[in-house]
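Here the complex is missing a single protein chain, while all its other protein chains stay put.
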Amino acid sequence: MQCRKWRAYTVVSNPVAEGKPVVERERLAIEEALRGLDESAPLPAAVPSTRLPVEPLVPVPGQQIRAVGQRAVRPDSRNHGLGQTRYIADFTLPGMLHAKIKRAGVASARIKRIDTSAAEAMPGVISVVVGCEVPVNSFGPTFQDQPVLADQLVRHAGDGVAGVAAVTEQIAAEALEKIIVDYEPLPAVFDPLEAMREDAPKVHPPKSNIYHSMVVRRGDVEKGFAQSDHIVQGRFTSQMVEHVSIEPHAAIADWDANGRLTVWATIGRLTLARADLARTLQLPMNHIRLIGTIVGGNFGGKNEISQEPALALLSKKAGRPVKGILTRGEEFIASTARHPFIMDYKTGVTKDGRILARTARLVLDGGAYCSWSETTLSKSCILAAGPYKIDNVRSEAIAVYTNKTMTGAMRGFGAPQTCFAYESHMDDIATALGIDPLEFRLRNAFEEGSQTPTGQVLHSVAVKQTLLKAAERFGWEIQS
Amino acid sequence: MKRRGRGIACMWYPIGFTVAANPSAAVVKMNEDGTALVLTGTVETGQGSLAVLGQIAADALGIATDDVYVVSADTDTTPMDTGAIASRTTYVTGNAIRLAADNVKSILFEVAAQVLRVAANQLEARDRTIQVKGFPRCSVPIGEVCKRAQTTLGQPLISSASWNPPTVALDPESGQGKPFSTYVSATQIAEVEVDDETGEVEVLRIAAAHDCGTPINPMLVEGQIEGGISMGIGFALQEEMLFDGAGRQINPNLTNYIVPTALDMPEIDVDIVQNYDPTGPFGAKGVGEPSLVPTAPAILNAIHDAVGVRITSLPATAEKVLAAIKAKRTDERRQIPAP
Partner (left out) sequence: MIDVMIIVNGETRCASVAPETTLLALLRDHFGLTGTKIGCDVGDCGACTVIVDDQPVDACLMLAAQADGRRVLTIEGVASKDKLHPLQKAFEESGALQCGFCGPGIILSAKALLDQNPAPTRHEIRDALAGNLCRCTGYAKIVDAVSEVARVYRSEQSRG
């Protein structure tokens, strides 16, 4: 059934609209139709000063819904639905310029020369910045190994090498084409296992490409394997993945006459961002203000500075606010991604399905810069054996530089990768033993007071409850 | 022909940073009419933290969710926060807010105790009043207490607090220690249908049972789980950044980097298992990242159940699944003894 309620009013005579011009009739028709469609959602005529109910605050014991546990409507929901939420990209400041960053396009190279003169001469281009102008051109949570703008070495194809601020985005993008960069290509390495070798090209010479490692061990795995009835092994690998927040990274930088910098940014860690800006721009922290609004999705990809110091410098040079928004392509090539993992597992079990020993060896593709690799590595190393009572465990993890997109924080920090491995591995063991996968997990899962591979005693444990509840909901009958 | 299979996966995940300090500070202020403001340095990234943090403050102060307004994300006016990362906001920032609210509450109790002529420790805050525990009729509306505190006694209702999860550093040789203050767990079970002629996998249904401690806002917890599952499905079956031989990305766009659409999603049954963590605000822990951790192995185990192939590299694209099915058929044929 076709039903175009609002259309019907333009065909049928509408006394209110008669005699009025077409546009006015249509507007009234739309209003009529919408009024007809909903009766129960009145908007306040003006924004109310308080969301308190109209009745006075007379206490009625036991009447009020307790806040914890309430399926409360989110405070930002109304604005979201009306399209009134203002994200960074929606802000405009008077005199604001638009910035674009030139991306290297080569995975490993030495920069011999950057010539920005043609870009600077373009009408509408107000300021240009390159890496050597950044007071401290390095940042990073563990090592400060990432440049704001690559100055001498390019380590992945998405490295920024110059920034431009212009009166329109279009002019800024055209100006990037006019920036000439002479690269001397250098050897590159893309596979983490290759990068681990002594003779592999070094991504951060003279440092080894292996830049983090960790071991967690408990008990005696060799003894555990010796006592096992069955030993199962497997290698599992996972891919590089992007956050794909629907909102791209965005930031606006502006200075006041006292040299105080304000940055509006989509960053999820503003305290840290302020510290990083203070360091890269050599400013005292109280000269920097970071403001966030609502972020259109983060998932770990917006937890560190990226273009902000460059925008700040462009703004300082221009004497005007500068806004930068990454394109969707830059979201892929120039922002962090999830670490690909190579995972080798080996487990020893008794024939009645008790796990006696487990080893896990994890190699993380650590990309061009360290970013949040240490956190990812440590979490995955600790979690690697899974939520199971195992007396003899050894897990080791290493992170390796490669000349690819930097891998950093992404929802789960290595847990989705290791869980894919250990839970696939668990099913392989269950198959080998002929035990139902649910039953096998119930036999080995953590309980209240169980010890983890790091020797920690767990509290508030609910692994078995989740197994049983999911099985009940799904309708999983244990097959013996 | 299409074959169905089921797969199960469970997981554990920590809340907060590995050993390292990751504190949050918060300020709670009450206005003269009994409504409140919370100042937090965290950032709302869509997960609903501002709603949840407001609910924690409201419950601690005995007022309604709508009575609290949360101000966030300004390094000039809101206190430091380690940030919206590591599923820590409800647990760490929530604890900081609860502590700040408790401080404000003790001022309220002192003021109300004078009015009601009882000891401060006989009082509780609920239903927008300060009342004597067990005697709800012996109470003062919270707005009156706030007004009295500020304008009669000259004591504004404001307090700050911070919290950091207690941990123990890991031994560098053996990794022994207490890296996190708490953990959550979850199980997801997937039912899939695999087309053994094309290798295509359709996820028909997922049952997800998650432990997040007390769910401060169950609707938002469900939202996180459902959203996480969509990322897990992408991780399992579709998403992959591809590079050419020179290290440049081949598919830096949403045409060729496939993420799940509404058509790719199964119906999801979510259960939040009952659990209470005394170290968290009102027993809460977290759910932001755990939501997608078990999805991929549940799906991959279901593929194995459906067609007997073990895909060991993600994503399990149709090409990979089909190649594995064909290889298995070849193997099986080889094993049949010659007549």
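For clarity, chains are labelled A and B in written order, and residue numbers in each chain start from 1.
Definition applied: a residue touches a chain if its C-beta (ideal position, glycine included) is under 8 Å from a C-beta of that chain, and two chains touch if they have at least 3 such contacts.
The model shown is predicted, which means the values in this text are computed figures rather than measured ones.
Considering the complete complex, the chain that is not shown touches A, B.
Across B:7, B:23 or B:46, the single residue that touches the chain missing here is B:46.
Of the listed residues B:130, B:170, B:229 or B:325, the one in contact with the hidden chain in the full complex is B:229. Not every partner is drawn; the one left out touches chain B at residues 45-48, 219-220, 222-223, 226-231, 253-255, 259-263, 265, 268. Residues 1-7, 23, 26-27, 30-31, 34-35, 37-38, 40-43, 45, 71, 73-74, 76-87, 89-90, 170, 243-248, 294-297, 299, 325, 327-328 of chain A touch the missing chain (whole complex, contact as defined above).
Keep in mind that, in the parts below, only the chains that are shown with their structure count from here on.
Those residues of chain A lying in contact with chain B across their complex are 50-52, 57-72, 74-76, 105-108, 156-158, 188, 190, 214-218, 234-242, 244, 267-272, 274, 288-300, 302-303, 328-329, 331-333, 337, 375, 378-379, 381-383, 386-387, 403-405, 409, 411-413, 415-416, 419-424, 427-428, 431, 437-438, 441, 445-446, 453-456, 458-463, 465-467, 469-471, 473-474, 476.
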